[in-house]
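Here the complex is missing a single protein chain, while all its other protein chains stay put.
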Amino acid sequence: MQLGLVGLGRMGGNMRDRLRAAGHEVVGYDHHPEVSDVSSLSELVEKLTESPRVVWVMVPAHVTESTIDEVAALLSEGDIVIDGGNSRFSDDQPRAERLGARGIGYLDVGVSGGVWGKQNGYALMVGGEKADVDKCMPLFEALKPAGEFGFAHAGKHGAGHYAKMVHNGIEYGLMHAYAEGFELLQAAEMVEDVPAVFKSWREGSVVKSWLLDLLDRALDEDPTLAGIKGYAEDTGEGRWTVDEAIRLAVPLHVISASLFARFESRQDDSPAMKAVAALRNQFGGHAVKKG
Amino acid sequence: MQLGLVGLGRMGGNMRDRLRAAGHEVVGYDHHPEVSDVSSLSELVEKLTESPRVVWVMVPAHVTESTIDEVAALLSEGDIVIDGGNSRFSDDQPRAERLGARGIGYLDVGVSGGVWGKQNGYALMVGGEKADVDKCMPLFEALKPAGEFGFAHAGKHGAGHYAKMVHNGIEYGLMHAYAEGFELLQAAEMVEDVPAVFKSWREGSVVKSWLLDLLDRALDEDPTLAGIKGYAEDTGEGRWTVDEAIRLAVPLHVISASLFARFESRQDDSPAMKAVAALRNQFGGHAVKKG
Amino acid sequence: MQLGLVGLGRMGGNMRDRLRAAGHEVVGYDHHPEVSDVSSLSELVEKLTESPRVVWVMVPAHVTESTIDEVAALLSEGDIVIDGGNSRFSDDQPRAERLGARGIGYLDVGVSGGVWGKQNGYALMVGGEKADVDKCMPLFEALKPAGEFGFAHAGKHGAGHYAKMVHNGIEYGLMHAYAEGFELLQAAEMVEDVPAVFKSWREGSVVKSWLLDLLDRALDEDPTLAGIKGYAEDTGEGRWTVDEAIRLAVPLHVISASLFARFESRQDDSPAMKAVAALRNQFGGHAVKKG
Partner (left out) sequence: MQLGLVGLGRMGGNMRDRLRAAGHEVVGYDHHPEVSDVSSLSELVEKLTESPRVVWVMVPAHVTESTIDEVAALLSEGDIVIDGGNSRFSDDQPRAERLGARGIGYLDVGVSGGVWGKQNGYALMVGGEKADVDKCMPLFEALKPAGEFGFAHAGKHGAGHYAKMVHNGIEYGLMHAYAEGFELLQAAEMVEDVPAVFKSWREGSVVKSWLLDLLDRALDEDPTLAGIKGYAEDTGEGRWTVDEAIRLAVPLHVISASLFARFESRQDDSPAMKAVAALRNQFGGHAVKKG
């Protein structure tokens, strides 16, 4: 089927390729003209001749709202807008209502798979009306991996982004569990070949996973990770996951610790530990290091 | 090749089957006569006619030391004892020296794979001398999964159990990350079909893993896990992992939180929270519930 | 000076007593007529004859906004409203603007001290314009403890509640630190007289504090706290503190763990631990307990 795809970055560009490989007609727009199929959003919408028109928005979170509004202004009753970006789930219901007032359908889709999705397929979590989901199903079929997994209609508007948010929260925890194990194995002198041990776990072990495969790949390139700084950004989903846990009174020790570790990774010095050092100096006369 | 296998429980029994299916001759002993091939350890050793004799001990941690000593007393110079159980890594070097004094080789092998190992193969992490590892390699080949993964000679005596210990620590963290995500999705009202979302992650997503496959399997059987109590034992490895982190000054927020969660799962009431409740009552006049 | 005081519960009632003991004229209103000095807010405002009129609102968080609006409607230019309740700091600036549009001043005051404030004085953290703070200073002087401590003009509108929010976050952490120590001492068999040890720390030790005094008091009444359930509510401030940490990328391991512990204290069973138990059963055949 036909699809307008707005945003052709790392994710959107690969998705265009995968959709086209599956036989779909994709009209892509990006503000970088060298990757764009059309020169404007209005040209994109003009090229969509099937009805309903479906436009998938795959842009950074901070421009999603304005992009969707711009796209929606060019669409008509019966058309559908999909937000596949990392929007906060709470944006979806208001957005759906705003578009719905003009008869435009809306789906929020959490998309996982990273740069590997082009070849492996993407896991898709969708929120919105079943009728709209059904209309877009050929696209989802093309994007998801072959087989029975990789797609869920999670619920109403917002459920797709909610599922993706929790997915990413879990991802933080999984990554940090492996990371702690890596640090401990490196610190100990017992295991001589740490990368070999990680590699051995890739089959047969309880901890086998795709993240483990990727860590093994990274260790193949740099066995001690000496060339990489211990610095990691966090995106909205991790923070929203903890926000939701607080709101819903759900204890979330592991995921919040993983998030805090990312915060710490970006600090040159810890203000909290300055206070601890100051206190130790005050009561015990322990020397402080100069800041 | 020929192998004496001591301990035919959930793990040992399956390993015997897998080894035999690969053409090895296994003489198994267990104190439950109905599963045992021989009636005593001495009979087991008598039946081993190849040289060197290799005896694999696969018994609960608290009887490993005595079992190994009993086995070793029946062996001679050049023979090899393998401990495939969940011993603490620090037991291995003394044990290796004790056996080595009589010319008996020793390997410590961390074995992962659970009840699925029989069909999928086991991940094996081995500590000990290379010459001994080489002699036992046909056994390891049979037990491990096909392909390049599932086996590592991790280092000297103790390295196998050390690697397995950290493996299990990571496993605690991974399990708890999924568990927190499950609890949050259940608590929220956004996602209508929580099991469907977990299922969707099994392909294409960054969090896909074998543990996720198993959680999906559990949710197929009981979609809300209403029939299962939130109660989990812990085994030595999780605790030893945190012990080691403390010894080596490695921050281990995620794995220790996962371990503490298991402790909490076994408490009827929290003594710490009694103190918190008492304090709130003292300063704020907040009512306490009766214990 | 003269003060209208709305809300005569555990906090407001004691504050009225302390203010009167210091010679101030307090007109109190509460919806429980038996403790109220007047029968309505309008009667309260009528009785305030000094100019500017100052009304201190000390009501539960969920009725603060409506109460303040009701009070403000009865006041005139130059009058001052104080919110001494546990409002979220982000409510203060909008509220100050709303009142300011009618020339009414606004101060947000974080009040700490619990049921002991009447006798010991309250610690007060104030947000708002200096001119308004100065006008109300006689009230603050009466409410705070004697001496140099117990009062801070923390900053602009919202700063008082912000300081109180962080104060309570710290309080959660402090309480839980003592609580963990209590649980550990109880679990170990080394210390025979746990309450005696807590009592000994009240002077001379690095951990001496008012909370420790209160814990000692609680242990005097019930040495093992057997009569108290390990159950604790949390109020907004703890959650807002973690929310703010997330927003500002501040790692907050201790305070968030203390908050999560309160969440856990109110759960009959842990959904997360159900998932862990289910996983252990799936991979290792470990028995589960029925839910």
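Note that the chains take the letters A, B and C in the order they are written out, and that residue 1 is the start of every chain.
Criterion: a contact is a pair of C-beta atoms (placed from the backbone, for glycine too) under 8 Å apart; a residue touches a chain by one contact, two chains touch by 3 or more.
No experiment lies behind these values; they were computed from the predicted model shown.
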#### Entry: Candidates C:H24, C:H153 or C:R239 - the one touching the absent chain
C:H153
### Query
Pick from C:I82, C:M125, C:L139 or C:L279: which residue touches the chain that isn't shown?
C:M125
### Task
Pick out the residues on chain A that sit against the missing chain.
10, 114-116, 175-176, 178-180, 182-183, 186-187, 210-211, 214-215, 217-219, 222, 225-233, 253, 257, 261-262, 264-265, 269-286, 288-291
### Summary
Against the hidden chain, chain C presents residues 89, 112-114, 117, 120-125, 127, 144-145, 147-156, 158-159, 162-163, 166-167, 169-174, 176-178, 180-181, 183-185, 187-188, 190-193, 196-197, 199-212, 241, 244-245, 248-255, 257-258, 260-261
### Task
List the residues of chain B that touch the chain left out of this view.
206, 234, 239, 242-243, 246-247, 249-253, 256-257, 259-261, 263-264, 266, 270, 272, 283
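Just so it is clear, only the chains that are shown with their structure count from here on.
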### Message
Using CA atoms only, can you tell me which chain is the most central one in this structure?
### Response
A
### Query
Cα superposition of chain A onto chain B: how big is the rotation, rounded to the nearest 5°?
180
### Message
Distance between chain B and chain C based on Cα centroids, please, to the nearest Å.
### Response
47
### Centroid spacing, where centroids are CA-atom means, of chain A and chain B in whole angstrom
33
### Message
Report the inter-centroid distance (CA atoms only) between chain A and chain C in whole Å.
### Response
38
### Task
Hunt down the residues of chain A that sit against at least two other chains at once, touch-wise.
206, 249-253, 257, 260-261
